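Of the protein chains in this complex, all but one are displayed in their positions.
Right, chain A next:
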Amino acid sequence: MSKKKGVGLAAFDRRHLSSQQYADHGRIIHRQHIDELSTQLAIFQSLLAHFSNTHSAAIRSDPSFRAAFARMCTAIGVDPLASSSNRKGNFWAEMLGGSVNDFYFGLAVRVVEVCRATRAENGGLISVREVRERVEKGAGSLGGEVSEILIPGNYSDDILRAVKSLKPLGSGFAMVTIGKQQMIRSVPKELNTDQSTVLETIQILGYVTVSMLQANLGWERVRSQTVIDDLLADSLVWVDMQAEETEYWSPTFIHDGGG
């Protein structure tokens, strides 16, 4: 009879007993972890609340400070714009007295306005840079709370975040990257690969021609013309018929000025 080896029928009971003990012990450790974590979380929350209260003015008014703050939030896995659906109120709205949220929603409204105002001109595809310029230009003339919050500065990061905050609305606002440029698309329309390629190519010189597409992409004439016609139909490009060969320009280049 060997206790160590635990053979025989009694061993079943003992094994059952020990596994129960392990489980109990595990539960205890688990509970301890939870307690520790929730204490840490409480401390963290209060510290964060303290921080954001102390610095809420800076968060609201200083774009670079806000960007750093948002980066910190991302690093620790907190979404400043997390939707409030499963909570009584938005965590951040509580933390910051709503000011940061108001800031982003106010900015989002501006972005929507800019997109709508320029939709006829650019077919609903606008570069983040241009949105930023227009928002900054209008920063002084905003009504209500937003004007208090918006001071001139670099809003690129903020605009990206504001566009993300529009997502729950299902309004078709989305970020797309074409070539090296970040664009905001305000009409729910998917570009096919050929169209994206042409828009990318346009960014190099500001325009393309059918023969340029043929030479550089190795496309047949029909394919090149079809893609361009599609882009024209979606009012994403403007036509210039006074060049030697008809040129198709991206409206983005209206705002790059010069001549």
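Rule of thumb we're sticking to: contacts are C-beta pairs under 8 Å (C-beta built on N, C-alpha and C of every residue); 3 or more make two chains touch, one makes a residue touch a chain; residues count from 1.
The working rule: contacts and distances are computed from a predicted model.
Assign the chain not included in the display its UniProt protein name, restricting the answer to "All trans-polyprenyl-diphosphate synthase PDSS1", "Protein kinase, ATP binding site-containing protein", "Vacuolar protein-sorting-associated protein 25" or "serine C-palmitoyltransferase".
Per the UniProt record, the undisplayed chain of the complex is "Vacuolar protein-sorting-associated protein 25".
May I ask which residue of A:Ala67, A:Met175, A:Leu217 or A:Ile254 touches the chain that does not appear here?
Hidden-chain contact among the options goes to A:Ile254.
With the full complex in mind, choose from A:Asp35, A:Glu121 or A:Glu245 the residue touching the hidden chain.
A:Glu121
Taking the full complex into account, what residues of chain A touch the chain not shown?
On the side of chain A, residues 118, 120-121, 123, 207, 232-233, 235, 238-243, 247, 249, 251, 253-259 touch the unshown chain.
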